[in-house]
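Notes to accompany the following structure.
As you look at this complex, bear in mind that one protein chain is not there, while each of the others sits in place.
The first chain written gets the first letter, and so on, giving A, B and C; residue counts start at 1 in each chain.
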Amino acid sequence: MTSHDALSHPPVHIVGQLVDARLSLLDRQVVDVDGRPVGVLDDLELTDVASPLEPGTPPPEVTSLVHGPIVLERIFGGRRPDAHLLRIGWDAVAKLGPAIELAAPASELPTSWVESWLRDRVIVRIPGGRHVPR
Amino acid sequence: MFLGDLVAAPVLQDGRRVGYVADVRLLVPPHTPGQRVGTPRVYGIVVCPRRTASFVGYERTGVREPRLLAAFFRWRARGSFLVLWPDLARVGENGVDLRLDARRWSADLDSRPQL
Amino acid sequence: MPVGRRWLLVAACLLLAGCGTAEDAAISTVQDARSAVVVAQQAVRLRLDTRATTPYTQVVLDDSLDAVGAAEQELRDSSEPDRARTARARVVLNDANTVLDELADAGADQMSKADLDRLTELVGRLDAALAELRR
Partner (left out) sequence: MKRLFAVALGVLTAIGGFLDIGDLVTNAVVGSRFGWSLAWVVVVGVVGICLFAQMAGRVAAVSGRATFELVRERMGPRLGLANLAASFLINLLTLTAEVGGIALALQLASSVHYLLWVPVAALAVWQVIWRVGFDVMENVTGLVGLLLVGFAVAFFLLGPDWTQLTDQLLQRAPHGESPATYWFYAVALFGAALTPYEVFFFSSGAVEEGWSSEDLAQSRLNVLVGFPLGGLLSLAIAGCAALTLMPLGVEVTTLSQVVLPVAEAGGRVLLIAIILGVVAATFGAALETTLSTGYTLAQFFGWSWGKFRAPAEAARFHITMIVCLLVGVAVLATGVDPVMVTEISVVFSAVALPLTYLPILIVANDPDYLGDQVNPRLLNIAGQVYFVLILVASVAAIPLMIVTGVGR
């Protein structure tokens, strides 16, 4: 077997469920209560911790989901322009799965200004813009 | 602090680089009133000796299919290990420092995550 | 594979592409023109048998005329050293151009048995030119 199986599992009794962030959360779709896409999970915001860490410091907790037009920063590096970040508090999360389901409808969540600008300025002005294709 | 800063950050022990953060393992506790999913907290970090995009996940989950691809990805992420939060000395902008006596555990997610 | 050898491979590929077209320009342009004229001939034959619609036949005539025009252009652009071969090809291409031009202008609905014979005869001339160029 590969070497890392020589290591054993930590003898810690886990109350809850272990989840690898990059594997099972990051880059997954975030959808609202009706299943409508709100964005892709670009990052998770954590509580800050001192540096260096004194022994016994409690681990940071996830405070909010972060999504927005920052995927390019993640790829090409560089700071995130804070203004563009859309944050959704963790308490809005309803279920973790193939997509991250939220408990609130999209209308109550921070949405991208591009989407609303294009909708109001362009789409609604074209005849049939509000008509659901039959 | 953003979790994205930790991902793929170099991991140092005693000044020597031992690998990169392949993933950040979170513990999702039972939810408290007023929320449906418990607030996750950092349980530990998965360290991989190479800077591979190893999140394809084969090296940590029970999935072994399709056979050859799974073997390839497991081989590529060989030597990965888990370090629990208490064993971390510093989490900063340019990387993570492990305590000198940091224990290395198996990176496998032994129980299937009930996602 | 050391980087040096990799670049060598890419360069080889590009070099090969230069002489990718085995035949010379004279033969390939006359061949393209022959294909176009043969298709025009078939379309006119089917039109006379009322087995092809008029708009379709018209499009085939126009496409064939364009193809011959493109072949002439390709011949002019080619760096063909042998003057006699280029001249031989240019004559037959020009011939094809005039015939197709007349038929396309006349219109698919005016096609007659005589027009079909002109096309068949033109195909023969193109075949003769090809045979000569290949010798």
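Operating definition for what follows: contacts are C-beta pairs under 8 Å (C-beta built on N, C-alpha and C of every residue); 3 or more make two chains touch, one makes a residue touch a chain.
Being a predicted model, the structure only gives us computed values, none of them experimental.
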Using the contact definition given at the top, list the shown chains touched by the missing chain.
A, B, C
Those residues of chain A which, in the complete complex, touch the missing chain
22, 24, 27-30, 35-40, 67, 69, 71-72, 74-75, 97-99, 106, 114-116, 118-119, 122-124, 126, 128-134
Positions on chain C where the hidden chain makes contact:
13-14, 16-17, 20-22, 31-32, 34-35, 38-39, 42-43, 46, 49-56, 58-60, 62-63, 67, 108
Under the stated touch rule, tell me which residues of chain B contact the chain that is not displayed.
53, 55-57, 63, 65-69, 112-113, 115
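Heads up, the rule we're going with is that only the chains that are shown with their structure count from here on.
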Counting only Cα atoms for the centres, state how far chain B is from chain C in Å.
65
Separation of mean Cα positions, chain B and chain A [Å, integer]:
18
Taking the mean of the CA coordinates per chain, how far is chain A from chain C in Å?
60
In the complex with chain A, residue positions of chain B that touch it:
1-4, 7, 22-30, 34-44, 46, 55, 57, 59-61, 74-75, 78-82, 84-86, 88-92, 97, 103-111, 113-115
Note: in the complex, chain A contacts chain B through residues 2-5, 7-10, 12, 14-26, 42-49, 51-53, 55-56, 58-62, 66, 74, 80, 90-91, 93-98, 103
